[in-house]
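Only one protein chain is missing; all other protein chains are in place.
What follows is chain A.
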Amino acid sequence: MASKETCRTELRSAVRLLSDRGLYSASKWAAEQLMGIEQDPAKHTPSHTRFQRGSSSIRRRFRAAAAGDSSATPSAGVSYVATPSMAGAEDYEYDAIDNDFYLLAKSYFDCREFRRAAHVLRDQTSKKAVFLRCYALYLAGEKRKEEEMIELEGPLGKSDTVNKENVSLERELSALRKNGTIDSFCLYVYGLVLKEKGSENLARTVLVEAVNSYPWNWSAWSELQSLCTTIETLNSLNLNNHWMKDFFLANTYQELRMHNESLSKYEYLQATFSFSNYIQAQIAKAQYNLREFELVQVIFEELLRNDPYRIEDMDMYSNVLYAKECFSALSYLAHRVFLTDKYRPESCCIIGNYYSLKGQHEKSVIYFRRALKLNKNYLSAWTLMGHEYVEMKNSSAAVDAYRRAVDINPCDYRAWYGLGQAYEMMGMPFYALHYFKKSVFLQPNDSRLWIAMAQCYETEQLHMLEEAIKCYKRAANCNDREAIALHHLAKLHCKLGHTEEAAFYFKKDLDRMEAEEREGPNMVEALMFLAQHCKTKKRFEEAEVYCTRLLDYTGPEKETAESLLQGIRYEKLDVEHFPP
């Protein structure tokens, strides 16, 4: 990893360069990371550090474990590319008049008058001007495309509108690339154009060129990430070693559902960018996928304290709050994002979640719909809307919503699971199995999915108990938190007359309940079975222990336990007096 100081200088100039070219989100990202680097407290006024530090006591607590190895230097033999000279030499090739043209164009660009900006730059030949012209044209085309998409939407869905500038842009940029006068920003635009056209391989190559020659453009990295859908493509990329690559890898691992790898990458990056909100949010995302909700909540609380007007990723926070049923926290969050920017899909999604938690499913559907209107490919909104429809018992609508989610991203195991649930609800367990199989295939370590599938096999219509047992076993093996699987396993084995196995699982379940200090009907059931089982197996001591424990409960079980105890005593007497 490059030193903090180099990172800082690199990012500082990158922010200027990027915002000078109108690449706003990349420059935003770079600036965020710039502020994320830990300041040397000696050099700065205390007010700065206070802003940065926030209240990091909680964070320290969680970070303590990971911090040990994350500061390690990269292994020997990895050579990082030298930082290219930052201040663009091209600035000198500008004379004043050209520069004026650029200034006018940039002002138009900032006012979102893209065509005008491109027109101003029509005869400019400097690289910077060429880039801005291409980029403005591209954005103009995109804007028109969005408008047309709404204007032309036919009865059967969208008509295939395309960005009309793409063809000319592609021609121009490919010519530039061929004669070698293309700069990395134009390469980025070229990559965008190619990606939209669907020639993914070329787009990937071009984007790799772009990030290799100018690594600080995060937008280029993100585009590249969206083109890496398998680990094989990721590994085949020929990327220079640069600290930006670590950000890229971490992000890509996450999208490829390699959460642990991604997490370790982020923790490594945190050594340098210890105050980066971005990294924190990404870590939260990874932990969320690993279902560490407590931790995620802590991270988000701190994030909000540092950055109270943040909306990005807050939908995930709302999911966590939903799962933990924190009514007031969720409503507070919803209120806050609503005031900040109500027309963000995330905001709508959070409000939808809130209504869903309150059980007002119709209202929550309205908000999810709004989120989808803002972004038609907003995956989690489709899935969540499906959940709402399931709650409303409108299964065909639920099926439709889930199916759209699945068609947007076929790896969304939640939507597959939802589809299975919907069909099971309609009394079609065999049909539902197809979907459950898909979902466990994508997320084989999630006990809930296995349990759902097992219950599907267990339904009276299918009654395929052997298969159900297999599924429950898988569930029990992968960290089944609510310990449903053990209980079911025991009961199923009991039903099938496998008393030994049943006893084994009841015992296991019992141990677990004891360890977690849980009580309840399951406990009674387990004790009852074990007492009877031990008695028939003539293990009287054990049986007596179980029976005495049963005596603590009221109800018919107590009486049964008493009679059992009596029976045991008689039999014991028999054994003592008349040994076999």
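Everything below uses one rule, namely that contacts are C-beta pairs under 8 Å (C-beta built on N, C-alpha and C of every residue); 3 or more make two chains touch, one makes a residue touch a chain; residues count from 1.
Methods note: contacts and distances are computed from a predicted model.
Trainee: According to its UniProt record, what is the protein name of the omitted chain, chosen from "2-oxoisovalerate dehydrogenase subunit alpha 2, mitochondrial-like", "Anaphase-promoting complex subunit 5", "Histidine-containing phosphotransfer protein" or "serine C-palmitoyltransferase"?
Mentor: The record for the missing subunit names the protein "Anaphase-promoting complex subunit 5".
Trainee: Of A:100, A:407 or A:574, which one is in contact with the hidden chain?
Mentor: A:407
Trainee: For the chain left off this view, which of A:115, A:143, A:177 or A:197 is in contact with it?
Mentor: A:197
Trainee: Using the definition of touch stated at the top, determine which of A:323, A:462 or A:478 touches the missing chain.
Mentor: A:462
Trainee: Hey, which of A:293, A:430, A:504 or A:553 is the one touching the hidden chain?
Mentor: With A:293, A:430, A:504 or A:553 as choices, the missing chain is touched by A:430.
Trainee: Going by the touch rule given at the top, which residues of chain A touch the chain that is not shown?
Mentor: 148, 151-162, 164, 166-167, 170-171, 174, 197-199, 369, 372-373, 376, 385, 389, 394-404, 407, 419, 423, 426-431, 434-435, 461-463
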